[in-house]
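Comments concern the structure below.
What you see is the complex with one protein chain gone and the rest in place.
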Amino acid sequence: MYDILTNIFGNQIVAYIIGAALPLFVWILPFVLFAVLGERKVSAHMQDRLGPMRVGYHGILQTVADLLKLLQKEDIVTPAADRKLFNLAPYIVFLGSYAAFAAIPFSSIYIGSGIEVGIFYILAVSSFVVVGILMGGWASDNKYSLLGAMRSAAQIVSYEIPTAIVVLTLVMLTGTLNLNTISQQQTAYFWNWNILGGAAGSGITQILLIPFMVIAFVILFISTLAEVNRTPFDIPEAESELVAGFHTEYSGMKFAMFFLSEYANMFAVSAIVVTLFFGGYQSPFGYLGNSLGIPWLIPVEQLFWFLAKGVFFVFVQMWLRWTLPRLRVDQLMTVCWKYLIPYAVFNLLIVGIISLL
Amino acid sequence: MNLYDIIFYLFAAITIISGFAVVSSKNIVHAAFNLLFTFFGVTGIYVLLGADFIAVVQVIVYIGGILILLLFGVMLTNKITSVDIKSGTLHVIPAVLGVGIFAGVLISLMYTTNWKTSVLSDPGNTTIYNLGKLLITDYVLIFELLGILLLVALIGAASIARREKD
Amino acid sequence: MMKPEEIFELLKQKFDDKIIGFENELPVDSYIVVNPLAIKEVSKFLRDNEQLKFDSLMCLSGVDDANEKKTKDEEGNEVIEKGTLSVYYHLHSIELGHKVNLKVSVSVDNPNVESVESIWRTADWHEREAYDMFGIVFLNHPDLRRILMPEDWEAGHPLRKDYKNPEFYNGMRVPY
Partner (left out) sequence: METKTLKTEELILNMGPQHPSTHGVLRLELELEGELIVNVKPHIGYLHRCFEKHAEAMTYPQVVPYTDRMDYLASMSNNLGYAIAVERLMGIKVPERVEYIRVIMAELQRIASHLVALGTYGVDIGAFTPFLYCFRDREKILSLFEMTCGARLLYNYIWVGGLSHDIHPDFVRLTKEFVEYFRPKIVELNELLSFNKIFIERTANIGILPLDTAINYGVTGPMLRASGLKWDLRKNDPYSIYDRFDFDIPVGEGEKGTVGDSWDRYFVRVQEMEQSLRIVEQAIDQIPEGNVHEAVPKRVKPPKGSIYSRVENPKGELGFFIISDGSVNPFRMKVRGPSFVNLSVLNEISKGHLVADLIAILGSTDIVLGEVDR
C-alpha cells in the first residue's frame, strides 16, 4: 500500500504520514458519526420510539450537530484536577484505540502495517487505553472517577487474559500472528472460515473443531466486549452507580475524544473477531471481480465485506447493550477468572489435541 | 540522515527526557505516568532494532502490566500523593563514586563491544520463529522453571489477597 | 383482640401511677396518657406481653397543643402558664390485629420524653422529626439530629404554633 502512496506523493515520509492518517479520516470519524447515530436509532427502535428525528431526514445529521455542540462547549477543568494529566488522558486513550487500527487488514491491499506480530501488537497497544483511563480518573480528583478508573483498569487487565488465550488458540491453528496471513488463509468460501474449522484444512479434523471454535469465538467476543467496557460490562462508567465513571469531569472536546475512542474500540474489537473467526476481508461467496474478470474490483469487494462484517458485530454489541442489565464488579471478575479463563485454557488444550490428530 | 535516523533520535529523546522526568518529578503519580513515555521510547528503539516481538512484549508487560500495577499501588495509598519527595543529593561523594564507576563500565562496554553495524538483510524477517524454537529446545528447563515460579507467585498472591471468612 | 379500655385497665394495674389517664371523649380515637419518662417501660410491656404483642409502631407524631393560658393573679399581673407539647403513639399488633394509642404530654420548657427507639426502630426517624419540628427532646435517642430542616437551622422548631419565619438564614434573606 505504501508503494502506491509513495508513487503518488513522491516521498516516503509523506506517504507514511498519509497512510497513518488514512483510517482516521476515511473510516474512524465517519464510522463514529454513523455509529453514534446508529446506536441511538437501534436503541430507539428497540424501545418503541423513534430516536432523533429533527436534524436532517430522520435525524441523520444529529451526530454532526452534537459534534458541533461539543466543539463549542466550554472546556471545564475542575480546580483540584491535575491539569497536565487531565488534558493528556483523552489523547492517550484515543492513541491506544487508534494504534490498534495499524495492524487491522481492511483489504488485501489496505493494511496499515503488515507486521508479523499483528494480533499480539493489537493486544499490547490496548494497554495504552488502560493507562489513559487511569490517568483521567486520577487527574479528575473525583472519587467517582477514581473508582471508575480502578474498576476499568482491573477489568481490562483481567479480560486481556482470556482474550490472549483464545488468540493463542487461533495462532496455534493458523501458525501465524499476522492478521493478513490469517485472513488470506480463510479465502474463497465461508466454510473456510475459522469458526467452521477452516484453519485445520479439511476432513474430519475440521468438523471436530467446529464446536470448539464456536466456544473460542464466544469467549473472545465476551472478553473483547468487556475490554471495550460495553454493557453488560460497562461497570467503569455505570451511570447508576458512578455517575459517568472515569469521564465524569470531562466536557466538550475532551469528552468527545473518550467517546471517539470508545466507538473506535468497538469497531476494532469487532474487526479482531471478524479477522480471527469470520474470514476477515474475505467474501463468503466468492468474488464478483473474479467472475467478471475485473481484478481491481476484488480489493474493493474485500473492503466492503470487511466493513460489513465489522459493522454487523458492532450492531450485535449495541443489541446486547440495550437488552441486558449490568453485572456487578465482583461478578464481572468471577465471570472472567472462574469461567472464561478455565474454559479458554481447556479449549486451547482440546484444539491443540485435535489439530495434532 | 534518513527516515529511520530521525525516528531513532525521536524515540531516544522521548526515552531520555521522560526518564529524566521520572527521577526528577516531585509528584510520585507524575513520575509513574512519565514511565509510560520511557517505556514507549524503549519500545520504539526495539522496533528499530528489528526486535518486533520484544517490542510488543515490552508494551504488554511494562505498560500493560507493571506500570498499571505501579499506578494502582500509588493511587490506592492515597496519602502518598501529598508526600514531598526529596530528589536532592544526600551523600555527594558516594554518589559521584557510584555514578563514575557505572559510567566507566558502560563506556568501556561501548568501546569493546563488536557492534553489528550492517543493515539487516531482510527487515521483514521476524524473530518470533527463532525465539519460540529456542525457548522450547535449548532453554526449555528454564522456561518451565519460570512457569512454576510464576505459578507459585500467583498462588501466594491469591492466598494473601483472599478474604478471611469471619 | 383487646379493646383500648381493656388495655388501659391492664396497664393501670401493672404500672399504676405511671399511667395518667384515658382520654375517650374524642369521637374517633382514644388515648392512654402515659408519664413521659415511663413511656419506654410501658412500650416494652406493650410489645412483649403475650396478650398485647404490639409489634408495630404505625406512627409517632409530635403535636404542639397550643394550650398556654394567660391568667391574672391576685395582684392583677399577667401570669402565663406555658403550654404543653404532646407525642402521640399509634400502635398496632400485626399478629393480634388490635390497636391502641398512647399519648404523653410535656411542658414546653422541659420537653423531655423517653425515647422508644430501642423498642420500635420506626421511632428513630419519627422521633428525629418530632425533635426537628417541635423541639421535643427524646432521652437516650442515639442520634437526635435535625432531619428535615438544615442542620444549622437556628430559627427554632417550625411546627410549633408560635414559630416565626426567620428573615435571614446564614446571612441569606429568606424570600417570603
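Chains here go by letter, A, B and C, matching the order in which they are written, and residues are numbered from 1 within each.
In the analysis below, a residue touches a chain if its C-beta (ideal position, glycine included) is under 8 Å from a C-beta of that chain, and two chains touch if they have at least 3 such contacts.
Values in this document were obtained by computation on a predicted structure and should not be read as measured data.
Q: Which candidate, A:Ala103, A:Ile133 or A:Leu327, sits in contact with the chain we can't see?
A: A:Leu327
Q: Write the list of chain A residues that the hidden chain touches.
A: 43, 46-49, 143-144, 147, 231-232, 234-235, 238-243, 322-331
Q: Tell me where the left-out chain touches chain C, residue by residue.
A: 26-29, 55-59, 61-64, 66, 88, 90, 94, 97, 101, 120-122, 124-126, 133, 146-150, 158-159
One rule holds for everything that comes next: only the chains that are shown with their structure count from here on.
Q: Using mean CA coordinates as chain centres, what's the chain A-chain B distance in Å?
A: Averaging C-alpha atoms per chain gives centres 28 Å apart.
Q: Could you state the distance in Å from the CA-based centre of chain A to that of chain C?
A: Here chain A and chain C have centroids separated by 65 Å.
Q: Mind checking the centre-to-centre distance between chain B and chain C? Centres are C-alpha means, answer in whole Å.
A: Chain B and chain C have C-alpha centres separated by 71 Å.
Q: Which stretch or stretches of chain B touch chain A in the complex?
A: 3, 29-30, 33, 36, 52-53, 56-57, 59-60, 63-65, 67-68, 71-72, 75, 124, 126, 128
Q: Which residues, counting only chain A, touch chain B once they are in their complex?
A: The contact residues of chain A facing chain B are 12-13, 16, 82, 84-85, 92, 114-117, 120-121, 123-128, 130-131, 134-135, 138, 146, 150, 153, 157, 160, 177.
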